[in-house]
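A single protein chain has been omitted from the complex, and every remaining protein chain is retained in its original position.
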Amino acid sequence: MQLIETGACPVRKLGRIAAGLSMLSANLLGASAALAQDSGDDEPQVVVHDLMKEPAPGPNTYVYDSSILFYKESGSRVQAVEPVFNVQNYLTNGSIISGNFTFDTLTGATPNGATPSTSDQTFNSIVREKTTSTQVTSTGASGGGTVTTIPGTAYAKSSYSVPARTLPLASFHDHRFAGNGGLSWLANPDTRLNVGLGASVERDYTSFTANFGIARDLNQKNTTLSLSVNLEEDISRPYNGTPAPFQELNSQIGGGNDTKATYGVLAGVSQTLARFWITQVNFNLSGSKGYQADPYRIVSVVDPVSGAPLDYLFESRPRSRTRESVYWGNKLALGPTVADVSVRYYHDTWGINSLTAEVSEQIPLGGSLYIKPLYRYYHQTAANFFTYYLVNGNALPAYASSDSRLSRFNANTIGGKIGVRVFKTGEFYVEGESYRQTGAHTVANAPGQLSGLDLFSGVHAISVMTGLRLRM
Amino acid sequence: MVLTTRFKAMGSPCEVQVDCTDAALAARIGAAVEAEARRIESKFSRYLPESVVGQINALAGMGMTLDAETRLLMDYAAHCHAISDGLFDITSGILRRAWTFDGSDRVPDPAQVADILPLVGWGKVQWHDGVLTLLPGMELDFGGIAKEYAVDMGVARARAETDVPVLINFGGDLCVTGPRADGGRWRVLIEAVDDTSAAAWLEIDGGAITTSGDARRYVERAGRRYSHILDPRTGMSIADAPRAVTVAAPTCVEAGVLSTLAMLQGPGCEAFLEQEGVTAWVIR
Partner (left out) sequence: MIRKVILALGLTLLGGCAHVGVKPWQRDILARNAMALDSEGNLSGYHDHIYFSKEGSTGGRNASGGGCGCN
């Protein structure tokens, strides 16, 4: 048997690596032994780092985000509950597969488009009998309403009343389910492509979307150019059929479904300006052709002297709309906080111009919690065919709508979000905000009673959104 | 007279030999060294999800702060990586998924290795100011130094308790506190590398010994032997690596890193050891 003899540290001339290791090892063991002496307090062994310093998801990661929105407008108007589930799978090769599922339930009431009056108003319409239960325009906001079958026909008379001096609202109830899936992949290390498909279905509306995009990195990934196209086909299937423009409310609707096709192009550039600052400019162009009116919304025809409502006509909107917008967004790391500042300017061929400015600041409180106050300012001009009412005797304009979404108003959103680290790699968040639209309550030279009534139909809504994002 | 405590830890037969006549002292030393070995195993074993390494691997992708002892080991591993030009790499463990070392002839498909390689490389790890961030999917494996570290820490524990000579041997990685009580050398049997070679007696009176070898973990194919020591830079087994390398050094961790680096030199093993002035025995 072989005998190996070795002694205590023979004098040896060590090479670079061995000498280095000798010193490193001595240091390691000396320090570890010293630690062993002090140990007694239980220092936590592995602590996941600050929530706000978490890196963006990398390869081999799944991100699940489930959340719910509670939305309520004041004045017994729209309420919604919307759970959303989103999953993203980041693959090793840089591809990302994503899926999003949304379900929302809307209840409450929405303005029917008529102006208020100094007397009670009754809205009579002719509805299709198969749609009699809880459909739009068959009940007033107070829930009262009558439906009387017209014998020998497939139709019924629907009637509901609204008290004096109140904005006429019609109640409704709807469910919507939407899903979309996307795939994004690297054609080469600097070029990313993506495609997506989506569908949304609710009782009286169906929508299909497809999108394609390409993003190209330049200047050592400091600059990214992107271009994407999205196409959308919508089918409007109103319960009582699609009314003709300016058709009287109390008349039989002969139309069935109608459609709308939309294209959108987004061209953008993002640029890192400094270690703490990234900025982005997007230009958006989109066009829609087809049915774009609200099939349930009416406009009051009022007496030119007394302002009393004489008739109600379904609204009319152009069948074509082209929109353009420029968006400039920034993310800035200011010390430990991250600020998000953005501005958007918008213009469309219906005459609406808008300006949006948003700012929020994400502030860490310790390593596992942050708060994020936010503020948004919005201003839009009215569509050129927006009107609160039509005056009897005047020639009918080409288009008319009293939808507050097309009116001139300002809106302010103020809110805040809290995020907290859970389950080591997850985040639980809650955001609450108050959204308030402000606009004109009266119209100059409004005839008769209308000059003393509040014509404003904008919203004030509170939203609470909460969810859990998990990363694994 | 040598009093021995035996136990099993870190997948190896372990023994603590105390050269004294005081049985109570020997038992105390043995228990202390065993406790330290178990502490280190439960803290750094990648097989235990609740260990520090288990948690780090589960949280890959997130930034983490680590306790003081783990920081020391991480710094040590980082320095070893630098000083060895990338050959010593604690992120290379996941390459084992491509290789199955069971004496069969299954060599991995280069495509398999190529899939794993993006997740290997200490250079991809962010380690600064006590914060560690791995890429998601990366794993740390302290298997290359945990046993040696446990031996050295055991020696420190023993020295803190007594001046009596102690030998600690964890499955062939061993260290002595000094010569035997009578001034002579300790005698340890080093097992044979395989059936064809002989066992050897080792006589040691100071420092540590470790052995890196492929006795049981290798793949043999077309007459070539692929050892379980993989080059972290390519993911491939080192060609013409020695069957075993035994290194002597003042501490066990040092000997461990040197024997690993020596194996990774492949045909240049002897020259590397000569150049570095390391006391070693190479078996081919």
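Order of writing sets the chain letters: A and B. Residues in each chain are counted from 1.
Operating definition for what follows: a residue touches a chain if its C-beta (ideal position, glycine included) is under 8 Å from a C-beta of that chain, and two chains touch if they have at least 3 such contacts.
Predicted model, so just to flag it, every value in this text is computed and none were measured.
Trainee: If the full complex is used, which shown chains touch the chain that is missing here?
Mentor: Result: the unshown chain touches A.
Trainee: Taking the full complex into account, find the residue in A:I96, A:A178 or A:I253 that is in contact with the omitted chain.
Mentor: A:A178
Trainee: Which of these touches the unseen chain: A:P57, A:G75 or A:G181?
Mentor: A:P57
Trainee: For the chain not shown, which residue from A:R216, A:K331 or A:K424 touches it across the whole complex?
Mentor: Here the residue in touch with the unshown chain is A:K331.
Trainee: Looking at A:Q45, A:N112 or A:S207, which residue reaches the missing chain?
Mentor: Candidates A:Q45, A:N112 or A:S207; residue touching the omitted chain: A:S207.
Trainee: Please give every residue of subunit A in contact with the chain that is not shown.
Mentor: Residues touching the hidden chain, for subunit A, are 52-57, 65-67, 69, 71, 82, 84, 86, 100, 102, 176, 178, 198, 200, 202, 204-205, 207, 209, 211, 218-223, 228-230, 232, 234, 236, 262, 264-266, 269-276, 278-284, 286, 323-329, 331, 333, 338, 342, 344-348, 350, 352, 354, 356, 362, 378, 380, 383, 405-406, 411, 417, 429, 431, 435, 437, 459, 461, 463, 465, 467, 469.
In this section, only the chains that are shown with their structure count from here on.
Trainee: Where the centres are mean C-alpha positions, what is the separation of subunit A from subunit B, in Å?
Mentor: 56
Trainee: Give the list of subunit B residues in touch with subunit A in this complex.
Mentor: Counting only subunit B, the residues touching subunit A are 43, 52, 55-56, 59, 61-70, 72-73, 75-76, 79-80, 83-84, 115, 118-119, 131, 133, 135-137, 149, 152-153, 156-157, 160, 178-179, 185, 190, 198-207, 209, 246, 248-251, 253-254, 257-258, 261, 275-279, 281.
Trainee: List the residues on subunit A that touch subunit B in their complex, please.
Mentor: Residues in contact with subunit B: 1-10, 12-18, 20-22, 24-26, 28-29, 31-33, 35-36, 43-50, 53-55, 57-61, 90, 92, 424-425, 471.
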